[in-house]
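One structure, pasted below without further comment.
Only one protein chain is missing from this complex, and each of the others stays in its spot.
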Amino acid sequence: MKVAYWPGCVSRGFTPELHGSMAKVAPLLDIELVELDRACCTGAGVIAEHNQELADTLNARTFALAQQVDGAELMMNICSTCQGAQSECQERLDANAEYRAHVNTTLAAEGLTYETGLTNKNFLWLLVEEIGLESLAARVKRPLTNLKVGPFYGCYIVRPRERLGIDAEHPRDHYLDQVIDALGGTVIEYAGMRKCCGFPIITMNKEASLKQAGRHLGDAADADADCLVTPCPLCHLNLDLQQPLAAGVVGRELNMPVLHLPQLVGLALGLDPKELGLGRHVVKPTSVIDWSTSVVAAAA
Amino acid sequence: MAEVHDRPPEQFTLKLRRYDPESGGAPYWDEHTIELEPHRSVLEAILQARDRFDGSIGIRCSCRQAICGSCGIRVNGEPALACHTHLDAAKLSAENGVIEIEPMGNMPVIKDLIVDMDAVHWKKIQRVTPWLLAKQPVPEREYLVSKEAMVDVTQTMACIQCGACVSDCLAMEVDPGFIGPAALAKAYRFVGDPRDDEQFERLNDLAQDPQGIFDCTHCFKCVQACPKDVNPMGQIMRLRRIAIGDHHIVDQNNGERHEAAVTGLIRNYGLLHEAEMIPRSYGGNSWFAKFTPAAGKELLSSLPVIIKGVLRGKMNPKIAIFGHKIPSADLKAVQAIYDKIESRPERYELNLYIAGEDEETAPVAAAVAAGTSADGGETPDAGETPNAPTSPEGSANQ
Partner (left out) sequence: MPAHDVLIIGAGLAGQRAALAAAEKGASVAIMSKVHPVRSHSVAAAGGINAAISVDDDWHSHAYDTVKGSDFLGDQDAIEVMCSEAPAEVMDLEHMGVTFHRNDKGEMDLRAFGGASMKRTAYVADITGQALLHVLYEQLLKHHETVARYEEWFTTSLLRDDAGNCCGAIARDVRSGQMEAFTAKNVILACGGAGQAYKPTTNGLIVTGDGIAMAYRAGAPLMDMEMVQYHPTCLVETGILITEGARGEGAHLLNANGERFMEKSAPNKMELASRDVVSRAEQIEINEGRGVGPNGAGIYLDITVVPRKRTLEALREIVNLGKDFAGVDITREPITIRPGQHYIMGGVKTDVDGRTPIDGLYAAGEVACVSVHGGNRLGANSLLDTLIFGRRSGEHAAARAASMGMPSVDANAQLLEDAARIDSIIARPREGRRVSEIKNELGETMNRSAAVFRDEAGLQAALETIARLREEADNAWIDDRGTVFNQDVLGAIELGYMVDCAETTVVAALERKESRGAQFRTDFPERNDGEWLKHIDITLGGDGAAGGPQVSYSPVTITQWEPEERKY
């Protein structure tokens, strides 16, 4: 399937291993990524805090660009925060025709228009809803047997439920569990699964920010997880890049590797830890997990 | 047919978290199976258990209709009003179909499902000077204020002080002194009221407080928890917006600097420039920020991480120093959008609570008058739409 692909900012900045692993995994899932390289940052909720119309207009522009991608079935992102920030803007734009028309007058300068009806899905949702868990499982070359994975969703992709389309038919706040399971891994439940990594306040209250990250990592460790997996690079920054400092704040050793979702999927689909960029993490998964035993070797 | 509640009573099993402060024992689980129609509330189920099996079950409750705010609890780990939660929904989200009921979090438990709200919730409400500081002179009749302004503050006035948002506030969990969603929503009730005379003072106070508006971790828990659509986190963001945008308050918590940094960097690059974001959040929104003492200190403490990141190839030095941009034509377009919107004399803000969503279908009252039952949600033919009637005393609508 072809998707209008918004890679976000951080995947091309401080988490290049996310961008790279997504690029490697997509063809294995028959996904054609058409990158929206003309689009700008979603604002991550901060631009909306500053000026709602600005955030809505910048994202309407991105939506309009996505709608121009010929043959794209939907728009896809690889970041919980992008999903949440864009969903909030889309909710306002879709709910009120007058407002939408107002925003479109600004976009008109570039000859762009946003029309309702755009589907915007995070890679996690796409895996379950477009590709399907069965199809995903069928493509697994290296089942993640013996790998105990703790899901870390990221706030922006699980709340508020109604805005994110989470309901009985689409238990999107359980998809990460389901994907881990389909890939052959063991889901580790722990208190911090759907809590906040603390990234939004890293500059305003560093201690509270890192305490959150540290606690959730610690909870996962206490539940015996081998690693976490997250669909959000901002969460990844606070959980991985900041892990040494977080460990200091909560006063315990953590040593908990955090994988990006495409990396976990890539491993199961037979890709190599190195080519998935696992070596770039601050808490190197390879230093904690012996992939040759933890994960069954590739089938012939 | 108007009512959809026609399923017969079913059995539901409740697992109640009990705590008897006089026993000296630890909290424990207590299971009861009750029988009620599936659309009835968890509160009714708890009261049935209390009335039939154990009168010592402690829960605050009164109105049964989500207006008094007494019955805040946790259902299957999520904060909610007991009277406002349907049994069938609770069972669906329960593990093994057993509905788990606990007292609210972030507050000490007095007994069973009763928590000490004075110690946490009310203390924080008092912190925000929760009464009108009226503009002088007081007029003889009513203050003249716009319709929109009153509808706007009705959203925060609608808070029933149930504590559900406080219960699961994740910032409060790690920082118990955080003023919190209920109190900050209450603060907006005054900041947004044109009759209040101390908008700047209130905002400055809450912006400078390290546990004030910039301590919110933006996790949406309170938005999800609130039974009255108060949208506490949204109100906190509005407080930030008004403090910074209208009053140009620069707080000591890096809140304004962070917002200015992120917004400014996206304007300059089209993308977030992480390496610049940190120093600017501490030192102010300029390239020279990294040389200020505050930023310098922060960069120094992050040095081990920075070094590791660069060595591992996680942080590309070129991108770290020069950032990465979107194509220049697009960047110009983005900047034009910024210029146009930021130059408006007043922010244009859509609040769905006030504006509402667009109308989609016409009402089905005509079907009732015709004596047939209508399926809720179906669109009748255009010809069936009833004329707008006149109500007594002419139009009741302005």
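First chain written, first letter: the chains are A and B, and each begins at residue 1.
We adopt the following convention: contacts are C-beta pairs under 8 Å (C-beta built on N, C-alpha and C of every residue); 3 or more make two chains touch, one makes a residue touch a chain.
Please read all numbers here as calculations on a predicted model, not as lab measurements.
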Interface partners of the hidden chain - shown chains only, full complex considered: B
Sole residue of B:T33, B:S56 or B:S301 that reaches the chain not shown, by the stated touch rule: B:S56
Options B:D168, B:D193, B:D209 or B:E298, residue touching the unrepresented chain: B:D193
Touching residues on chain B - with respect to the absent chain: 2-6, 20-22, 39, 50-52, 54-56, 58, 60-70, 84, 110-112, 114, 117-118, 125-126, 130-132, 134, 138, 140-147, 149-151, 153-154, 157-158, 160-161, 193, 195-196, 228, 354, 356, 359, 361, 363-365, 368-371, 374, 376-377, 386, 388-389, 391-393, 396-398
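The rule we apply is simple: only the chains that are shown with their structure count from here on.
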Separation of chain A from chain B, taking each centre as the mean of its C-alpha atoms, in whole Å: 23
Contact set on chain A toward chain B in their complex: 9-10, 12-17, 37-41, 43-54, 56-58, 61, 84, 91-92, 95-97, 99, 102, 106, 109-110, 155-156, 159-161, 168, 195-196, 198, 200-201, 203-205, 207-209, 211-212, 215, 237, 241-242, 244-245, 279-282, 284
Of all residues in chain B, those that touch chain A in their complex: 92, 170-171, 173-175, 178, 210, 214-221, 223-224, 237, 240-241, 244-245, 253-255, 257-259, 262-263, 266, 270-275, 277-278, 281-282, 301-302, 304-305, 308-309, 312-316, 319, 324, 326-327, 330-331, 333-334, 336-338, 340-342, 344, 347-350, 352, 355, 357-358
